[in-house]
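Here is the structure we will look at, set down as structure tokens.
In this view, the complex is presented without one of its protein chains, the others remaining in place.
Chain naming follows the written order as A, B, C, D, E, F, G, H and I, and within any one chain the residues start at number 1.
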Amino acid sequence: MLFLARMDVAFPESMDAETRADFQAREKEYSSDLQRRGIMKGIWRVVGEYANHSIYEVDSNDQLHEVFAGFPMFPYMKVQVTPLAKHPNATTDDFFG
Amino acid sequence: MLFLARMDVAFPESMDAETRADFQAREKEYSSDLQRRGIMKGIWRVVGEYANHSIYEVDSNDQLHEVFAGFPMFPYMKVQVTPLAKHPNATTDDFFG
Amino acid sequence: MLFLARMDVAFPESMDAETRADFQAREKEYSSDLQRRGIMKGIWRVVGEYANHSIYEVDSNDQLHEVFAGFPMFPYMKVQVTPLAKHPNATTDDFFG
Amino acid sequence: MLFLARMDVAFPESMDAETRADFQAREKEYSSDLQRRGIMKGIWRVVGEYANHSIYEVDSNDQLHEVFAGFPMFPYMKVQVTPLAKHPNATTDDFFG
Amino acid sequence: MLFLARMDVAFPESMDAETRADFQAREKEYSSDLQRRGIMKGIWRVVGEYANHSIYEVDSNDQLHEVFAGFPMFPYMKVQVTPLAKHPNATTDDFFG
Amino acid sequence: MLFLARMDVAFPESMDAETRADFQAREKEYSSDLQRRGIMKGIWRVVGEYANHSIYEVDSNDQLHEVFAGFPMFPYMKVQVTPLAKHPNATTDDFFG
Amino acid sequence: MLFLARMDVAFPESMDAETRADFQAREKEYSSDLQRRGIMKGIWRVVGEYANHSIYEVDSNDQLHEVFAGFPMFPYMKVQVTPLAKHPNATTDDFFG
Amino acid sequence: MLFLARMDVAFPESMDAETRADFQAREKEYSSDLQRRGIMKGIWRVVGEYANHSIYEVDSNDQLHEVFAGFPMFPYMKVQVTPLAKHPNATTDDFFG
Amino acid sequence: MLFLARMDVAFPESMDAETRADFQAREKEYSSDLQRRGIMKGIWRVVGEYANHSIYEVDSNDQLHEVFAGFPMFPYMKVQVTPLAKHPNATTDDFFG
Partner (left out) sequence: MLFLARMDVAFPESMDAETRADFQAREKEYSSDLQRRGIMKGIWRVVGEYANHSIYEVDSNDQLHEVFAGFPMFPYMKVQVTPLAKHPNATTDDFFG
């Protein structure tokens, strides 16, 4: 079951560069792990913004919320979620092969 | 080069069922062709709406507009386009492999 | 897995009273059936509007879209969907017991 | 008489972890109490957000405002309220049985 | 229990002047009756718009929806409802004395 | 001449409880005075929000702005103003009698 | 007492050119009369739009609504009204001399 | 050539009363000068808001931006600009005579 | 003096293909003429939409409105206009050379 997310990140002004870098390093690791486990099917930068579009495959809404809440940068994210279903014009059940 | 689109379809009230079905059949064919040619990398139904999210790989903005304008149902579509770039946390160059 | 929906209905001006009544009768039947099968957990009128808030329990996004698309009045509905997860302050797993 | 609420929580950046945890503990207790008393009929996490949808049964608008104002985290909440009425397609007077 | 409403009216272009006048006459009668019964506490024209702000005193959300649905022009109205509670700075329980 | 206002209050995070209480006490006094003088015809809490709807009777826009600017909490308020006129369906010239 | 208005005009598609021209002629006459009587202090075209900004001097909200409702094209207008007061930095009480 | 502006002012919370008063004094002087030079044709307070509507006569967009950028409070202003043209129903070329 | 415009075109459903083609042909001619005369400095398709962004060099707002009003498809256009000024980081006075 797939969900499209758009995540916008806004760090507080007071955060120093080191803390920020540490967040980004842990975020990268968490994100890599989600990709390895087949949960994050894709992630792309929105051009010009500190934001991404990403697609998730999960078994339930509860699992999806846990995935989001687990992002190290979750407290600084605005997440918008769109549930996706199979489209009648799709030629495959799995575009991520 | 990838672009995310959201397409909302609104047929005019006056369109009869047959015309509508014909549009949908030609749309499906056009959409299948784009998938075969590797231009449409994925398409999903937005749950509860006559809308899709789809991802396109093209060489230029001109090509992308031609792809959209070629949809049989283009005159009845509202298309929103988001340019996507490689994300630093992506573990692959091509999620659709 | 629960989803909250808000559905706004707008019939075209040209629809006659009989057709409208027929739609409403079939809608009621479809809605009753969803309640009997435990898919529609609740439905309420939004005060002052031709709209409802309703809650659905389904196994997947695909099933949820089928449920929406099956409403007789679906072509005249605007549906907004919010995926719901378990809240840490909930004292029960199932409020609809 | 039922009302649907959406509550979005935003703690100030300056709040330390302990204060936050204390707020959350008191919030949980307050919320549990409302559920025990049959005032909060349900509460669910909005997936991906520090927000909930919840449903309240009260006798009056005054009581409802007191319920909201009593939340320990009320000063940090944005609350949107929708009055709900019986829907003609409902098969029961009480979905929360 | 008080509710503030804003009602915007939009008649379809095809409606002839006589039908419109008939709607307005019946609306006036219905509105007068609500005022006589103490349900509609006040109604004012929004300057420059075919809209009103009005205040209702009812016992329940169900009653309020019935009041709105009973307006002859209800099918052509957009109604926005705001539940009102007693304000701590109010010097009286009933401003409409 | 009547105006409807919606006022939303947002105190800065840094304001201490005593200062806040002092503002609220002076606000209450100012508000009471406006009611005694027949300028503020009514004030109600918007359920779930630190906001009110209130109605003012004044002779001019200049007077109305002075009334708003005189609120002790004016610097922390967002005020939206709607000019009201007599409604053709009103059965009285003065609902606040 | 001054009010700023923005008026957007949208004629229905079905209106023929002659009717439209007749509306515009009567509108011009009505507008000229308002200017002669010192009620409409100014009117300007919003560049690129079938819209104007105009400023009115009236004694009351009731008079202002009558002024708007008297425009021949009122049924096809969307009017937004902003009450204006004297600005502390104004060097004159009357800019329209 | 005329432009309508709406300016909303928001001082930072940290600004002390003296600095604020100094800004306001210099703003008043700058504003008076613009009026004397026939650049600012009018300025009015938006009732209930720390905002104004003002009208400017300038020879070019470059001059207009310089006028705005010259306001002492410019860094704390949100400015929205609407280009105005002669309206066909205007009975004069210059309402500010 | 430059202005950026965004123009969205929406033909009425009832317009036949021939009329539409005629409009488009006359639009192209008008647009070419504006380019030849150095008034329209550039025009680009917004990808995926029946819309353009275009830039105009004119002497006054009046001239700009005449340019817009002269488009054959003006009655079917929504035009949004942004006045542009010289940017301090521009390395040339004229990018269109």
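Keep in mind that, in the parts below, contacts are C-beta pairs under 8 Å (C-beta built on N, C-alpha and C of every residue); 3 or more make two chains touch, one makes a residue touch a chain.
Remember, predicted model here, so these are calculated numbers, not experimental data.
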Absent-chain interface residues of subunit I come out as 2, 4, 27-28, 31-32, 35-36, 41-47, 52-54, 82-92, 95-97
Applying the definition given at the start, please give the residues of subunit H touching the unseen chain. 5, 12, 14, 61, 64-65, 68, 78-81
Where does subunit B touch the missing chain, residue by residue? 1-3, 60-62, 64-65, 81, 83-86
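We take it that only the chains that are shown with their structure count from here on.
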Here the gap between subunit A and subunit H, centre to centre from mean Cα coordinates and rounded to Å, is 44
For subunit C, residues contacting two or more additional chains: 2, 45, 47, 61, 64-65, 81, 83-86
Got a list of which chains touch which? A-B, A-C, A-D, B-C, B-I, C-D, C-E, D-E, D-F, E-F, E-G, F-G, F-H, G-H, G-I, H-I
